[in-house]
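The complex appears here minus one protein chain, its other protein chains still in place.
And then subunit A:
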Amino acid sequence: MSDKKIRILIGKPGLDGHDRGAKYIARALKDAGYEVIYTGLRQTPQSIVNTAIQEDVDFVGLSLLSGAHNSLFPKIVELLKENDAEDIIVFGGGVIPEDDIPNLKKQGVEEIFTPGTPIKDVVDFIESKREKVGK
């Protein structure tokens, strides 16, 4: 009998030292029944991608409050592609201006959640991709 679980990596790229939001999301996704791995603070894009590959996650959720999302988020999408792991779905959250969102999506970030998003929206997003990730 097969028993597939959705696995999600929550990553904190760059030099941003605030992870209350990331921890909140990690905990809430655990409570929603997913297996969640958290990287801890101050990760390079490369270490997030290596972790995503080793942990064979279905999603990478990036949390960023420093303002560097326009360079770091697409960089991670690109590195996943370089490592033949473009099937891993990337989403992001944090203090991200509305104006930046279309461009991030164009560069392969599937969804962006801004402050105040109810956790249900994040879970709905993940569930909407369940078939796509084969779980």
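Basically, a contact is a pair of C-beta atoms (placed from the backbone, for glycine too) under 8 Å apart; a residue touches a chain by one contact, two chains touch by 3 or more; residues count from 1.
Criterion: contacts and distances are computed from a predicted model.
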>> Looking at what's absent rather than what's present, what does UniProt name the missing chain, "Anti-anti-sigma factor", "2-oxoacid:ferredoxin oxidoreductase subunit beta", "Methylmalonyl Co-A mutase-associated GTPase MeaB" or "nitrile hydratase"?
In response: "Methylmalonyl Co-A mutase-associated GTPase MeaB"
>> Contact with the hidden chain only, please: which subunit A residues?
In response: 1-5, 7, 26-27, 29-40, 43-44, 46-47, 50-51, 53-56, 83-85
